[in-house]
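Comments concern the structure below.
Here the complex is missing one protein chain, while the rest keep their positions.
We call the chains A, B, C, D and E, going by the order they appear; numbering starts again at 1 in every chain.
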């Protein structure tokens, strides 16, 4: 890696970790801000990948839609209380062109219930497109492909 | 990241990984040496965080106290034989001032019993204060906040 | 870390992640190419380490032998269909001499069955020797030491 | 291979009250209840949903599915006919077809390579005539006697059902007119599958059967509409069911949600907020039908739900796994003549339903909340008197009536009536 | 809702020997034993610890807890009175209160929004009077008949107990004088909760009941004191129990540990090392009492332990989850008038107890070692003759006597006597 690429990698890693921490600290309102305005976020069960366009179980194609989702989670939806833990690893830059980075990473998400017991909730891969917006890196696209395509109970908090 | 910050990050990462490996290689006697003399190590169940000061289940506020803990584990305590595996991820520098770094990271600890079966033992977050002591980085403070606040059986080896 | 060491680390990390992704994307045929021609790959149950030479359950001491293994998996062997996810973490360079790196890392491998349920399959440590071959880094040796030495069902895809 | 029929023991557990208004919690928790259900219901005189024809359009296409917790294969033969058989080898019992779906002229068991055709008939037995040192099968070995256990199959408008019961009524009689009409409405045009969704719920499968027959919870548990001012006071509902009241179907007529403005008054303060969607494109659909129906939910005993919610179309297959666990398997579809825009609309509206559905995620949570709470007091009852209880049960049409009818039908099959 | 009382079947398993000195291992492993315990013990004439008043000081404060494995809510009403009720909705059985603790004038079930007040009484039923197309509840619907199942509640000095039993003796009689005194001693001053600790133990809950009544293991299993030369040869012990011998309380008088120097001679070489603490501040406490008692352990049948170990104060709630699993739930407290230094001291001494406790971590390990070993031979017995067995069991006071008494009391409640 060159020093430049190196700095890009570090910045991308920082973005991925920040993403995870905001969710784990229940700062959902900040989550959409990590995307560009027309940003896309999807959760796609791995078994749906062979059909294109693939059916997602969670689909946002704008920041506004993410805001609506967060509002709904806060005000409307009933779901299992839990602590979440988003572990991001194996971050790779697959391509970099004109300040647009295709990034792959593994995610592992745990849920801990109110009795303090933790279960593995979801494992899979992030397929991200990251770009430079307003002086900082943001997600143009983040696709969470679930290996765990049989969702335990329900999916409320983004992966 | 600048080159400097970059090097700091790499050194902090190296410390975190070293910490994990020493524990997994059962080199407990070296564990206190990763802290400064007045270093603090605590394991705090996440459900206790809302009360301050928070009740810890494992509490050391000096290197000497860590030495006592290790001695006790070696000589006095009876606990389940197992192999431990400390996975550290999502390492973030939250602040850096005067050579003092506030660091957050996720940990995932597995235990494998003598029949070779592995279970997820604990998931949570490290909240560390790292500083430059005697030419190398050391922990001034390491708080392991357990998402898994319902401890499976018991906690002997530090998280 | 110096800038050099730093670049070496980044390149080694890239190799480790690439290794994991090739396996998770079922690109088995490319797996042997990550090793030098006389490369060694072994999976050793942790309980066998006290005897040397240690008994491995998966043993290749040449690229050709890895090719045979892949062929066998493709053409001959019957094993549980699943998606695998190889998470590599705690990557450390333990020594670097004459362009030969001794590297330690943690691995966590998950398997997801065709109903979309994920289980922790294996946890352990990579003990790698990485060297510069033909302008790119390759494994001269990769030993996967399984904490999970009681293999769930069977081991087909390399760890 | 069978030597004797399974002996169904008399139940050692209590049943619902005669009118279906009281249901002992132990019916949701006991392993012996679950085992009996597998025999008396899923192997009984019912039609079990197993797949859509759109999932196996070509000759030799197959899909693995379940009847109760028994793994089966649904298959289309060379001649296009549909078949279903248990996915368990007639030799020594191994799972024969390990793939979820695909196309195969033969289903070959990996253990000893017995091969079955697309009708489940045994067509290949290695070494049948013998080899030195092992012998083979006796001369009178009859492959016809060693096929995979077959189920009866019936398909209505491309919705495939299977039955173990020898005398299960013809499918259309079993469904009865209102249900047939509900299926006809949604499957009048050829459909195409867009994908699947799965969730694993730690609750008893019947809690979900109740849920989909329960009008009481809709506006009370699911807050999305009210929160975003999408609740319609002027909507009309219409329901129907079969003679036996085993099934139920209901539709809601309503304006386009975007025109709604009033937040609901549902006798409590949970949903007083009155946001509007920052991105209303979520609900920008096109009516699939001209009948003004925006929601249609059809529940077919024992384990099928068919939905239309705006432009979301799906079957939900309830797959019981144990007394305290089931899988909910969604097959999400559109119509073959959908244009790109319509497909995009359906994919976006998928946000509304499924395990992460803005208006559906609450159901599985409610079910797990029940399963956790009924760990004890198996003789205590669930209380189902909403809507009132008329003397004449045939007039029982209000509130939780459809759930009560479900339980009366269930009790009959289980020998608990 | 209840139609019939649960029928308690006669036990199909053996009980302890009459004198309590032999206990079949199957009492620790069988699911039917566990189920019967839930009825005969936890729903029987006993007082179950559920919480401390200090955890719900204000009106409408609540905390969820367990009686056996039944989830309950402990609540303080507007008028300050204490209440306990089963956390299972009277409508269709959902968990009503999903939070661990908090303050709520109403407990509202998410499924259909039935609302209960701080006494567990039903105060809100959506659509009770009906809505078009769904109807409501019959005119004679009586909310009073549909409250949450209530338990009797009694509190002594801020320690809250609950009972399902209609004729459970008054709390103070049930506890009896020595136990009342033990509670009075620790709760004479107002306490404040410092936090909680939880551990999940893969063992039967009664193994922990035995453990806390077992003086035999103290110096043999727990090596911390001896290893660091903290063992006192000159210490004195005093114990007491109730009439029925269900409970037990014991105190140890002793010098400040730091003055000790001799390593223990406990008939084996395990703890001959004689370190001293590199950081003695761990044990630098201040006596909370002037009676010279450094350790006090009180076990109250069935599931409460109250401890004082130096300056560590805690209740331990044994929460059975299955025959082979329980949760140990620690509520760690101090006194409201503690100064900062005293609080700091208690927080530091927390090192000694709990799941990572230097002097307590061994107990759960010992229990798991038993559970793993008794997978077979359910008719074999645990052997409890330490201390000898006097002809007159009232004189049975030595060694494992307290455990034997526990089993005699247990056998009585279980109908195994």
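Please note the rule applied: a residue touches a chain if its C-beta (ideal position, glycine included) is under 8 Å from a C-beta of that chain, and two chains touch if they have at least 3 such contacts.
This one's a predicted model, so the numbers in the text were calculated from it and none came from an experiment.
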Displayed partners of the chain not shown (whole complex): B, C, D, E
Those residues of subunit E which, in the complete complex, touch the missing chain: 14, 17, 22, 24-25, 210, 215-217, 220-221, 237, 266-268, 270, 362, 365-366, 369-370, 372-389, 398-399
Missing-chain contacts mapped onto subunit B: 78, 81, 114-117
Contacts of subunit C with the absent chain, listed as residue ranges: 43, 45, 47-48, 51, 53-62, 64-65, 67-69, 71-72, 75-80, 149-156
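In this text, only the chains that are shown with their structure count from here on.
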Chain-contact steps, minimal, separating subunit D from subunit B: 2
Chain ID, smallest distance between chain and overall C-alpha centroids: A
Residue-number overlap at the subunit A/subunit B interface, same or different (half cut): different
Computed distance of Cα centres, subunit D from subunit C, in Å: 43
Subunit C and subunit E, separation of their C-alpha mean positions in angstrom: 49
Subunit A, residues touching no fewer than two other chains: 3, 6, 45, 47, 78, 87, 89, 108, 115-117, 120, 149-150
Overlap residues in subunit E, where contacts from two or more other chains coincide: 98, 100, 110, 198, 200, 327
All pairs of touching chains, each written as two labels joined by a dash: A-B, A-C, A-D, A-E, B-C, B-E, C-D, D-E
